[in-house]
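In this view, the complex is presented without one of its protein chains, the others remaining in place.
Residue numbering begins at 1 within each chain, and the chains themselves are lettered A and B in the order written.
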Amino acid sequence: MSDNTLNARQTIDAAKRNFLKAGAKATAAIAVVTLAPGVTLYSVGAKAAVTGPATSERRWGMLIDATAPGDIWDIAVDACKAEQGWGGGNNPATDPQWIRKVSVKDPKTGAKATLPVMCQHCENPPCVDVCPTGASMKRADGIVLVDKHICIGCRYCMMACPYSCRSFVHEDVTGQKPHMPRGKGTVESCTLCVHRIDKGQLPACVEAVTNAGSDAMLFGDLNDPNSDISRAVSQYVTQRIRQDLGVEPSVHYRGI
Amino acid sequence: MRSATKFLSLAVLGFAMLMGGLASPTNAGEVPRPNPAKAFKGTQCVEPVDVMRREHMNFLTHQRDETLREGIRGQKYSLNECIDCHAVTSPDVMDGKVRTLKPFCAECHSYAAVSIDCFQCHTGAAAPGNGQTSPSLPTSALPNGHPAVAVPTTEGETAQ
Partner (left out) sequence: MALDTTVYKEIEGKGADYYALVGWLAVFAAAGLGASYYMEHHGHVVTGMTNAIVWGTPHVFAVFLIVAASGVLNVSSISSVFSKHHYKPMARLSALTALALLAGGLMVLVLDLGRPDRLIVAMTKYNFKSIFAWNIYLYTGFFVIVLIYLWMMMERRFAPHSKKAGLLAFVWRLALTTGTGSIFGFLVARPGYDAAIMAPMFIAMSFAFGLAIFILLITVTYRASNRPLGDLILFKMRNLLGVFIAAVLYFTAAMHLTNLYAAEHMGVERFILMDGGIYTFLFWVVQIGIGGIFPLALLFNPATGRTCQGISIASMMVIVGGIAQLYVIIVGGQAFPLQLFPGMEVSSSFFDGQMHGYAPSLPEVVLGLSGIATALLIVAVAVKYLPLLPTSLSDANIRISRSLDHIEDEPFN
């Protein structure tokens, strides 16, 4: 990164910070580290580095191989539960399910497949369109999230989602993970482990499946032509669930 | 009735002054002043105390949108940084085993009777290794029936 760009970026960031800071002291040495293409760390003095903002340069996506044996998806679901702190209730109708294993069977031929279904992080998300307060939102890099600070719990997004991937928190929640605040009366869904992605890690489900030695879940930047997922998606014709609706999910499937 | 109104307003004024006088520091026996817990670490907050007292709610409201909606993390008013310093243990929170914000925030907020709904969703607990990568997930053995496949590398797809 050239010095000119560095100074320009630093000026913009500093201007942002100065809005909040009154009487900021001049910062000391600035070290620049590039974590991954487009994710840059600025270390200012001894403080924690500032990352972000998310930009539309990237479009995070997943490629899921539905021909993998079904029990690998249990690993994915359990990993999500452990990472995000849901699961463990005794009422399947009202307990949240951020990711679930779906079994598909062709009634005429008997052919079967299993695949995980979670928030599809659509490009034209119907849930974002219908939210009255704007709590259901799409981040610049394509991740669809619920801003639980302004969610009023009307559940209109749950009506609108074609994948029924959102859950309403029906009871008091305790023991939340510090990185994943969750509370009664708001709507939640798969965040694509945004807290891990922003640190350069993989989503928990993908990492667990990969650690188990399987390549059934692939995660990456769909906008980067050199990423594994982009190459896989160009190599094979992939399907997306309910593609006919035109919502453009970012979760691709193979072998449905 | 004008003299009655005058008398009434004087009485109210006098009563208010009496109450004000009673509430002076030397007479503060009724409601104990709040005593927020001292920070776990650090010598100084990111802002002076009087600035924080007046403005912390605005900093938090602005910062949460920048983090959640725009994905900017690690800024000056980062919530994780607040928790890192201000979360302390307390005997009435999980037997003093976990550092939480409760002994800090709750003190002033219950005194001022300003209810906040942050902790309906946020635990306010300090995460282990806060600010660093999450502990790596446990690896499980490959389930039965899985063909052993290699994880694709950036150099190229390995044979399946």
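Simple rule for what comes next: a residue touches a chain if its C-beta (ideal position, glycine included) is under 8 Å from a C-beta of that chain, and two chains touch if they have at least 3 such contacts.
None of the values given here were measured: they were computed from a predicted structure.
Peer 1: Could you tell me which displayed chains border the chain that was left out of the figure?
Peer 2: Spelled out, the missing chain touches these shown chains: A.
Peer 1: Of the residues A:Val117, A:Met180 or A:Ile229, I need the one that contacts the missing chain.
Peer 2: In the full complex, the listed residue that touches the missing chain is A:Val117.
Peer 1: For the chain left out of this view, which of A:Met62, A:Cys119, A:Ile143 or A:Cys161 touches it?
Peer 2: That would be A:Cys161, which touches the missing chain.
Peer 1: Which of these, A:Ala49, A:Ala140 or A:Leu245, touches the one chain of the complex that we don't see?
Peer 2: A:Leu245
Peer 1: On subunit A, where is the contact patch with the chain that was removed from view?
Peer 2: 91-97, 100-107, 117, 126, 128-134, 150-156, 158-164, 166-172, 184-187, 241-242, 245, 247, 256
By our rule, only the chains that are shown with their structure count from here on.
Peer 1: Roughly how many whole angstrom separate the Cα centroids of subunit A and subunit B?
Peer 2: Centre separation, subunit A to subunit B: 25 Å.
Peer 1: Can you tell me which positions in subunit A touch subunit B when the two form their complex?
Peer 2: Interface residues on the subunit A side: 17, 20-22, 47-54, 68-69, 71-72, 75, 79, 82-83, 137, 139-141, 145, 147-149, 173, 175-179, 181-186, 194-196, 198-199, 201, 204, 207-208, 210-215, 218, 228, 232.
Peer 1: Going by the contact rule set out above, which residues of subunit B touch subunit A in the complex?
Peer 2: Contact set of subunit B toward subunit A: 47, 51, 59, 62, 64-66, 68-78, 81, 83, 117, 120-123, 125-127, 130-131, 133-134, 136-137, 139-146, 148-152, 154, 160.
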